[in-house]
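Heads up, one of the protein chains got dropped from this complex, but the rest are sitting where they should.
Let's turn to subunit A:
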Amino acid sequence: MAHVVQCLDQPSNYKDSQARVDRQKQAELLAKSTTLYIGNLSFFTTEEQIYELFSKCASTEEGGGIKRIIMGLDRNTRTPCGFCFVEYYTHTEALACLRYISGTKLDERIIRCDLDLGYKEGRQFGRGKSGGQVRDEHRTDYDPGRGGWGAQAQRAEIERRREVEERYADAQDGPGAVATGGGDWKESAAPVQEATLKRGRSPDEEADNADNERMVSAKRFDPKHVLT
């Protein structure tokens, strides 16, 4: 298909302007990307709302699901600034979002979804001069959902805002600031069931640890500390 109409899951002109890979490499990455950039969110939208909507494109039965959500934060205030990354386990799920979710509403705003090259450290922060997204830097319209918010706001909304502002006060940066969401199923990670089972590292396991993210967590939580 797609001779007579454009497929909605084609990559758009969205790009990470600070990505340091050439165009061809970018296209290759996008062709198997499992990460989406989600834009035009309200500052007040929570990860749970995002999870709820985006779980509709998850295919757990195919080995997929939502791996993690990374909320875009204002660099200075550490409050949500209207974008996020949603990472799935499979590429198909990301494509499904472009077909079925992009252009529909979340928290009463029309959101956009774009395939993303994948989360890199530091990308959770806004790149505008004042800490938020660049687009909010130059915006001239009044947008109550994106900080264009004044005294006329209802009390309830202010309350909600306060809660949101505090939520990420503890956000960290640097390596390991963002959870991985869990890797693929691993023999080695299965819960230890029998009391007598002494857990040693087999050569298989070493080979299995090609997965980078796992390496990180393995280093940080050395099982030796636990199972002696």
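Everything that follows uses one rule, which is that a contact is a pair of C-beta atoms (placed from the backbone, for glycine too) under 8 Å apart; a residue touches a chain by one contact, two chains touch by 3 or more; residues count from 1.
The rule we apply is simple: contacts and distances are computed from a predicted model.
When the listed names "DNA topoisomerase (ATP-hydrolyzing)", "E2 ubiquitin-conjugating enzyme", "Adenosine deaminase tRNA specific 3" or "MIF4G domain-containing protein" are checked against UniProt, the chain not shown comes out as "MIF4G domain-containing protein". Contact with the chain that does not appear here is found for just one residue of A:Arg68, A:His91 or A:Arg161, A:Arg68. The omitted chain makes contact with subunit A at the following residues, 1-9, 46-49, 51-53, 56-57, 59-65, 68-71, 96, 99-101, 103-108, 156, 160, 167-168, 178-182, 184-187, 189-193, 195-196, 203-204, 207-208, 217, 221, 223, 225-227.
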